[in-house]
Structures are given as structure tokens and as C-alpha cells.
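Right, one structure below, let's go through it.
The excerpt is restricted to a subset of chains, each kept in its original location.
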Amino acid sequence: MRLPSGIITPTVTPLRDGDLDGEGIAELLEFLRRTGVVAAFPAGSLGLFHLLSLSEHKRLISEFASRLPSGMALLPGVHRGNLEDTVDVARHARDVGAAAVVAVPPFYYELGQEEIADYYVELASAADIPVIIYNIPQMARNRIDPETAASVLSRTPMLAGVKDSSRDLAALQGYVSALPGIPVYEGQDDLLLAARALGAHGGVCGTSNFVDLPQRVWSAGADDAPALQGRLSRLMRLLSRYEFPSAYYYLFQAIVMGRRNPTGYMPRPMRPL
Amino acid sequence: MRLPSGIITPTVTPLRDGDLDGEGIAELLEFLRRTGVVAAFPAGSLGLFHLLSLSEHKRLISEFASRLPSGMALLPGVHRGNLEDTVDVARHARDVGAAAVVAVPPFYYELGQEEIADYYVELASAADIPVIIYNIPQMARNRIDPETAASVLSRTPMLAGVKDSSRDLAALQGYVSALPGIPVYEGQDDLLLAARALGAHGGVCGTSNFVDLPQRVWSAGADDAPALQGRLSRLMRLLSRYEFPSAYYYLFQAIVMGRRNPTGYMPRPMRPL
Amino acid sequence: MRLPSGIITPTVTPLRDGDLDGEGIAELLEFLRRTGVVAAFPAGSLGLFHLLSLSEHKRLISEFASRLPSGMALLPGVHRGNLEDTVDVARHARDVGAAAVVAVPPFYYELGQEEIADYYVELASAADIPVIIYNIPQMARNRIDPETAASVLSRTPMLAGVKDSSRDLAALQGYVSALPGIPVYEGQDDLLLAARALGAHGGVCGTSNFVDLPQRVWSAGADDAPALQGRLSRLMRLLSRYEFPSAYYYLFQAIVMGRRNPTGYMPRPMRPL
């Protein structure tokens, strides 16, 4: 299966009073379906995966799987830092119907590129599900060179794609060149149009949790695209004034859920906006 | 109970062919006892806690607890990033006899100082065991201000100490001033003597996994201390030429375990030296 | 006058045995003319302006001015860190026929955005020559927000353009949106094609000192452009293995000057490749 082209949503983790909110997940998925999102990516950086316990992490994936609209792919994040728990979550994702899983490399420690390649090869092999490499060195500390991704591809047929959130379009272009036939996604909403010009297969766009602007940028013609991207980029600058990612959570609650005074929508120890 | 003064060892995680090595743990603890270490701190940064699965993490603490020499305190790291799993590990540590637990704040995400204070208060309260704050912003991203530690202290009697590995002695001095009666430990071997001059209660020294030099610096008189610290600092510069912390693991295997060609002593995906 | 569209060369400073090399400057300019470069930008970051004395800096601009091919614009860097010397160099540039001058903001110190705006307004006013803002925070420490550039534009008609070397295409797009009618140039060769898609007016490309690849990327059709950009990006990765910018100097000496064993081509204290 080739991953779909277009906009993927790195979903917020809908909470109510600190607990996973099944209704919120259902409304979020319905919103994504209606606005033309091609895949849901729960438990990414925006989904605050690293504030979830191991069991909550698996439960979150189950909740998305059981409510997934037909025609939408499920691409959950499975990263736990260590290989064993990550494989555990990835097997669970496979069992509930995920099309592929997304993983940042081990973080906290600095790793060599060969160690990172080993990690992805072992993960795909042990969990037996296609893997999407997730490059976000500003959070995960370890960058993933295009050559490293190519090394993974040469060792396993299970490399399904790359999500690049590094902000460095030279890296994105490096992936496009080094991985023929493998979809590469831009992970920064404000670089979506530039990434399209460089051959990206789509975007993983946080703002698609509450607006359809990324989808409109992605499908716009050459005449309209710059102005639409300009609007999306201004939205991103506004969001960047808040501690990441609280404003995404607030806007999801306010716009999609229609809650006037949402409470308990941030996981501990994060405080609401 | 007041935490002991002197040198604490942030222990390597002894592995053999990738599995926890009970014999290695026993020999390590015997080496620490013989060289005058006052407490063992498994599952710290040097112990590669974030490459351990949740169940391995707990098993590691049990293994240290069951072999702990009398008179030595057990101060295990319990950090898992999220509060729920961290509390789970901390309760386990309490049940097997730990004197206190050590925790870095949630990492990966940037947090506010109030959120960090909440985290420590909730952890101590939920796990019902004294907590040692661990400040290491270069790894955990989030620094902990002395004022934040003071805020924790004002809200719970369970703050047992601070380990400062930030390299900023002004922060260490800030803790000493802001937390009267609470032990503050220096986490960098090459700053041990300077920290002693500023009122530190001891040092958490990685090199004490295979030499007794930190203990000698700590107990040296004013005449001998600078030269001994100079030797320790040169050792640290040598170690810094290798990807952290592989050289510590190799030297432990070679010096303490007496293994000529140790294999499998680094957890996946880390490669040996 | 509106600045030209296309490729501008941030020129190496041709030296022979440590002294400005008039013959080298002449051959460089002839190479640029032949390969379709639209403007020469001496005394930029690549030109090692900050290793030149105040008098050498002015002399370098004179040497380029006196040898400038017809039809090519002269856009010298005039930045000296302080306003007074920068105005002095800018007046000199105006007197010898520069079309506009380029300036990074004061560096070494961290400045506020209002202070940066003041600086550019005062520079343009005191030197009476159009000014090009040069955004390169990784070298000059101080970034220049698109809003700051817009503030400069609202206060003086002398803002001639922006060179963005920040690697952040969202910043470049911000300039394009905030400064209608003002040319914005991409300063990183490996982002040239992406910047073209976002409305850049041209590129300031270091590799154009010795190859014509940037010009070919800039004028390529949609079919050929990605492959050509891929070649240019690979060249950039090779160059990045050397301490900046010694490889540019070596390749200029070897390819354009045809020198087998060039000596003294780096200013003190830089050592040759």
C-alpha cells in the first residue's frame, strides 16, 4: 500500500477532565473526514505522546482505530524512547488496523546515524508493520540524515515514508532525492507550499485539527497558493506565541467541540491556556 | 532521614549480551562499597534509563535493591517522562526499600516553571516517597529554577534533595541558598571541588563507576584537593571524546568486571565503543 | 532603480600572499559576467568582511567598482558592527558607484527589533544610498523579523531589498508578504528552488564564484529544475564538510584562477584548506 497524498492530521489528544475523551475523538475524526484529511496521526508530538503512560498510549490508538471513518488511514505514533516498549505499541497498532506507524528516533541521548538506522530496521522487523521515519531534531535531539533513511530503505522493505519537521527544506529535498518512490511529508504548516514545490507527497499539519486551511493550500493552483499559504503562515505565527501546543488544544476545544470554557483538556502537568 | 554526604554513583546499567546482568550489578555494588561510595543511583542519565522498557526499569531497581550493601542508600531514578508511569516506578522503588527517588522533569516538551513544580509535588504525593529533583537542562530540555525548587519545598515535606548537572554553579549556589537544610549534589565530576566550596553536600560522579578519584577529591584537604581535581578533570576530558556514555560502560566492564573483550554491554540501539 | 532578478554572487575576496589581488578580482568579475550573474556583492559573509580592516574594506569595494563589467550591479556589504564606520563605508560605496549597499545588523550584542529598525533607517539616511537588509541570525546573532523590515520600509524610501540567509523559508515568505514590490533574495544555494516557488526575486549564491549551477537552477523549467537543484544541494553538502568558507576560496583559486597550488588565499588568521 502506498501512503495517501494530501494533508495528514497530527491529532490533539482529546481529553475531558484529564481522561481520554471518546466523544472528543469521534468529533475530531468527523471534522477531519468532512474537511478532506487523508490520514489521522495520533500520538505525535502535538498529541503529547510523551506525557501519556504506556497503557494510555495504547488505549489512545485503540480509540482512534475503533472510530476511524472509512477511507481514512490510521498512522499512529508509537515512539516510547526505548525499543521494547515501542515495538509493543507498534504491534498493538498493527493489531487494531493501522496502515503504518510513525516513530521519532530514541531521544534524550545523542545517537550516531548507524544506531538510528539500526533502530528503524529492528522496529519494522520486530513489529512487522510499515514504519514512517519522523525527523524532528529540535525536539528529539537526534536528526536523521537522508543517507540514514536511504540505509534503512536498503535494509528493509518496510520503510513507508518520512515526515520531516526539521524546518530545513534541504533535508526534505534530500529525502525526496534519496528515497525514490517513498512519500515524504512536510511537518511544518508554514513550509507546506515550499515543500510541495520540492516534491513532497503531502503535509502533516497541526492546524488541520481545527481549520481546513492546509488542505486548501495543498490543492490550490499556482495563482491562489501564495496568498493561502500566507494566511496559514500568519496563523502559525500567532500560535507560536503560546507554549507549544496548548493553543492547538484550546482551539480544538473551542472550534470543533464548541466548548465555551473547556477544562482539563491538557494532560498533567501541563496547565490550560 | 537526611541523605548522606559524599559521593553517590550514578550507576551504569550492567548488561551481558543485552540483558540485565545480576553478577555485574553485584560486582559493581561491591566495588562501590569498597571505595566508599555512600549511595547508588541506578537508572540515571548514565544508566540510560530512557533506553529501558517500563518493566526493565522496575526490574533494574529490584536487582540493585536485593544486592545493596548494608550502609549504602538506594536512590533510583524513576523518570519516565509521563507522570503515571513515573509514579508506578516510584512506588515500586519505595516497596523495595529505596531511601528516595530521583526524577528529571518531563522532557521532550518545553514546560513552564509552575508546571514543573506541580509535577514534583504530585509525584511525591502520589508515590509517597521522598523525591530528589534532578536539574539537567542540556538533556531534559527543561531547567529547574532555584525558585521552583523552593516552591516545591513550600508545598511538600517530601523534597529530599537536588542533583544539579547543569554545569552552572550559580544554579547550584541558588539551590543551596533557596533550600536551607536540603542536600544539594553536584552532578559533574569536573566541578566537584568548586561545588564543595559553595556548600554542596556531595557529588553524583559518573567516574566512581570504575575509579575512586571523586571520593579522594571530596575528602582531600585544601592542599591536595586542586591537584586531585585536576586529575579528575583530565579524565573527564578524555571521556568526553566518546559518544556519551559508552566509554563509562567500557571502562566499567574492563576495570571492574575484568573483561577483556566485553560484548553486548550497551543497550540497543547503542553500539559498543 | 529596482534591483535585478536572478543570481547575485557574494564574492570571495581574492587574495595573493595575503594582499588584495587586483588580477584575481578582474578574473572573478569576468567569470561572473560570462556566466550570467546579475550583480556582485563583495564584502559579504563569504567575502570575510569581518577579517578586513576598515581601510582594506573600502579598498576592496573600490577594486570591484573600478573593474565592474557593464550591465552588472555592484551591491557591496558595508557592515562594520558600529554605525559610524558602517556609514563611512556606505558613503564610500555610493561615491564609487554602488547601486545599493548590503548590511547585517550590529552583531556580537543582542538587540531588540526596534533597535534594529532604527539602525537601518539611520544608515540609509546618513549614507544616502539604498540599503539591502541582510538576515543571517546564525552568524550575526540578531534575526530581523519581517515586521521589522516592514517598519523600516514605512520610515524610509531607501529600503532596496532583503537577503535572507536564515534557512527559514517562512521568514523569506514573511518578507515577500510584508514588503510588496521589494525584491527578496534567498541566501542559501540549497534553498534556491524552494524560494523561487515562494516569490523570491533571485538568489545570492556562494557557489556562483566558481560554477554556473545556481543560474541554471534559477532559469530552469519545472521539469529540469528539481534535478538541477539536487545537484546544487549535493555540492553544498560537500562544501559544508570544510570550515566555512575555505573550500569556496580554494575552488575559486583552482577553477577560475587555474592555480595548481594556491598560497596565501585566506586572510589571517585563517589557514588554507
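Every chain is named by a letter (A, B and C) in the order it is written, and numbering of its residues begins at 1.
Assume a contact is a pair of C-beta atoms (placed from the backbone, for glycine too) under 8 Å apart; a residue touches a chain by one contact, two chains touch by 3 or more.
The shown structure was predicted, so the numbers you read here are calculated from the model rather than taken from an experiment.
> Quick one: how many copies does the complete complex have, if 3 are shown in place?
Of the complex's copies, 3 are shown; altogether there are 4.
Definition applied: only the chains that are shown with their structure count from here on.
> Could you work out which chain's C-alpha centre is the most distant one from the centre of subunit C?
Of all the other chains, the one whose centre lies farthest from subunit C is B.
> Any idea if subunit A and subunit C meet via the same residues, over half in common, or different ones?
same
> Please identify the chain lying most centrally, where each chain is represented by the average of its Cα atoms.
Centroid comparison flags A as closest.
> Would you mind pulling out the distance in Å between where the CA atoms of subunit B average out and where those of subunit C do?
About 49 Å, centre to centre.
> Could you state the distance in Å from the CA-based centre of subunit A to that of subunit B?
So the centroids are 34 Å from each other.
> Just how far, in Å, is the C-alpha centre of subunit C from the one of subunit A?
Whole-Å distance between the two chain centres: 37.
> What residues in subunit C touch two or more of the other chains?
Residue numbers touching two or more other chains: none in subunit C.
> Would you mind writing out the residues of subunit B in touch with subunit A in their complex?
45, 48, 50-54, 56, 80-85, 88, 106-112, 114-116, 118-119, 122, 139-140, 243-244, 267-271
> Which residues of subunit A touch subunit C in their complex?
It comes out as residues 167-170, 173-174, 176-177, 188, 190-191, 193-199, 226, 229-230, 233, 236-237.
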